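Reviewing the structure listed below.
Only one protein chain is missing; all other protein chains are in place.
Right, subunit A next:
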Amino acid sequence: MQLAILAGFVAAGLAPLLHRWFGAKTPLLMAVLPAAFAVWLATLWPSLADGKSLLLEWAWVPGLDITLTFLIDGLSWLFAMLITVIGALVLVYTGEYLKGERDLPRFLVVITAFMMSMLGLVLADNLVALFVFWELTSITSYLLIGFHHTDPVARKSAQQGLFVTVGGGLALLAGFVMLAQAGDSWSLAVLTERGEQLTGHALYTPLLICVLIGAFTKSAQFPFHFWLPNAMAAPTPVSAYLHSATMVKAGVYLLARLHPALGGTEPWEMTLSLVGAVTMLTGAFLAIRNTNIKKLLAYSTVMALGTLTMLLGIGTEGALIAFVTFLLAHSLYKGALFMVAGILDHETGTKDVTAMGGLWRVMPRTALVACVASLSLAGLPPLLGFIGKELMLTSVLATDHYGGLILLLAFTGAFLTLAVAAIVALKPFFGLRRDTPNTPHESPAGMLVGPALLAVLSLLFGLAPGMLDSLVETTVSGLGVVEPGVHLTLWHGINLPLLLSVASLVLGSLVFRYWDGIRGRLALLDPLIHRGPEHGYEMLMAGMVRFAEWQTRFLQNGYVRNYLVMTLLVLLGLVGHALLVRHPLEIGFSVDAYFHEVVVAGLMIAGALASCVMRSRLAAVAAVGIMGFSIALIFVLFSAPDLAITQLLVETLTVVLLVLVLFRLPRFATLSTPKERWRDLVVAGSFGTLMTLLMLSVLNGDQLSRISDYMVSNSQPLGHGHNIVNVILVDFRALDTLGEMFVLALASIGVHAMLRFHAAEHDASHGLSGRREDHG
């Protein structure tokens, strides 16, 4: 399975090649991949239904307890099934939707990569692996939202989605690290069995906060909900797939997965149910302000995600059953509705529902699909959405935390959603026929098959909910409920949830009837909404840019002397602190040197002093050179031939480089004020003192000898070399050397680019035939 996912990533990379061979048929071909996964998952079902869960082991970084082990139980099976089935349908849909699009291969690469990341996310058993896939979905989502990269709105939305989800991802990483520490394991399968150990741990509160931030940003919970509607800048297949059926549910998936490990506590239940309920209301309320069909659907997705979070917060057996049913229902109808929205956009050339009307005459089949899916969204019988909503209301009625408040929020959300469903289904297809930018036709079969299949499933599962019993049961048992007895039925008799449904039908119809008026009234609230979380995000971004500008001007001002002062001061602070506070400073030494050693040392001091007072650049360079060669001499005297050779060669090449740049420098002048020179003197003096003290204390201490002992004794047996310096460089510390090689490469690229740009600027300002520069 792991290999299959990795192969899927490779297949994603092959999409451009396939596109060259098969052209417009490529999306259909690519759809085979998720379809094959779906078939494979289906074959696993019988053993899962028996209550077994599969653990596919795969070592990744064994030393760090990081694995690519996959855990397939009811929960991950359900998600994986949704990802693969809807994925296949979306790819088929894409074939028509993006027909003739020049960048179709790029789209296929990214969406297939997303599909594999998402599958990895829901199947991963290891926290690190889960996190890697989690971030991959954020990145692929970014690339897909910004697919039309020439459109500034798409670019801005993509960046916003990325910043919000990846910012949450950072919190999640911190949360995972704490989770692994508190639970002594990186494996989800193990952690979910250590619920009591985790909830009683001192780190529980901070890790809960971090994990929740990660999940809430990904699943667009209030106050992070704003990125999701903006993500509608993506092509519609992306909205249908990532931003309603799969990726935005990753946060909810994680919460469900961790429910047995972290759930059942007061903070968990309170936070989740309140945040979820508030998100529900926010989504439903913001939805009816919009006339753009994709935004309407996006806000109703926010509402649905809020519902799912709230149900997890309530956390009773009934609520978890409602969670699974609602999740399935939502994925089916919302995927279908988004694809219908794409068809409408494609055929009419507008996304504004008020600009469409009476379309059922020209596209009766699309109208039928839209109506069925909308009935499920509205929560009306006999569709799966109805069952989901009834179960949701039942469990809300049974909750004891803020029961009244949550019920109010949930009920308001429900009737506003009904109004949204009515708007989406009735406005475009019924009423007076309006002229649209394009003349609409019935959509091609390729675009209709996906939404039609999803709508049929909504209806089928609604009429015969018994088919879902074992699926829901298996999934719920993955959430930590032992032996759940699940019997979904369409008709529960006349009870309070049903009455609430009737009431929401009435209220929702009223909202729909007076929608235009209500929208006008709601426009009065715009100033308030513009001060909402999105405004906060923009302020934060602007603040970050201002801070970056300030600190760049302050730290990176382009003067080497300031960089040096800054670097030395930081070193002084850190090393000085460690030297004086961490270790007792013991200095005891006796001057015991040969005459020639004293001479070399004297030469070095003379060179250093001379370089400071010389009035000519060449002389100063020569004085520094004296110092360099004296150091090389010291290395020779203390029998370190490698270092001596290196030092001599570096000195030589430095002189060559200096000669090359010397003529290009301005006339030697004193640029700093006396005050600055005193500052420099103090900094340089203290740094010199620090280094001297450091050397002296190293001579005294014996804690540093052990490392070199190891190197000396193992150089020949382990490294097969007598030159210890070289063995350290290319074997013991080869990774460091490799890193340094990259630094070297980057530095030389930097030099090259800088001088090239300088040359180009020079060309531009003087022209190639310009007069000769007068070198100082």
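Criterion: a contact is a pair of C-beta atoms (placed from the backbone, for glycine too) under 8 Å apart; a residue touches a chain by one contact, two chains touch by 3 or more; residues count from 1.
The rule we apply is simple: contacts and distances are computed from a predicted model.
Per its UniProt record, the hidden chain corresponds to "Na+/H+ antiporter subunit B" from the list "Sarcosine oxidase subunit alpha", "Nitrile hydratase beta subunit", "Ligase-associated DNA damage response endonuclease PdeM" or "Na+/H+ antiporter subunit B". Looking at A:Leu555, A:Leu618, A:Leu665 or A:Ala734, the residue that reaches the missing chain in the full complex is A:Ala734. The omitted chain makes contact with just one of the residues A:Pro46, A:Gly63 or A:Pro666: A:Gly63. Check A:Thr692, A:Ser708 or A:Ser748 against the missing chain and you find that the one touching it is A:Ser748. Annotation for subunit A: contacts to the undisplayed chain at residues 63, 641-642, 645-646, 649-650, 652-653, 656-657, 660-661, 663-664, 719-723, 725-727, 729-731, 734-735, 737-738, 741-742, 744-745, 747-749, 751-752, 755-756, 758-759, 762-763, 766, 768-773.
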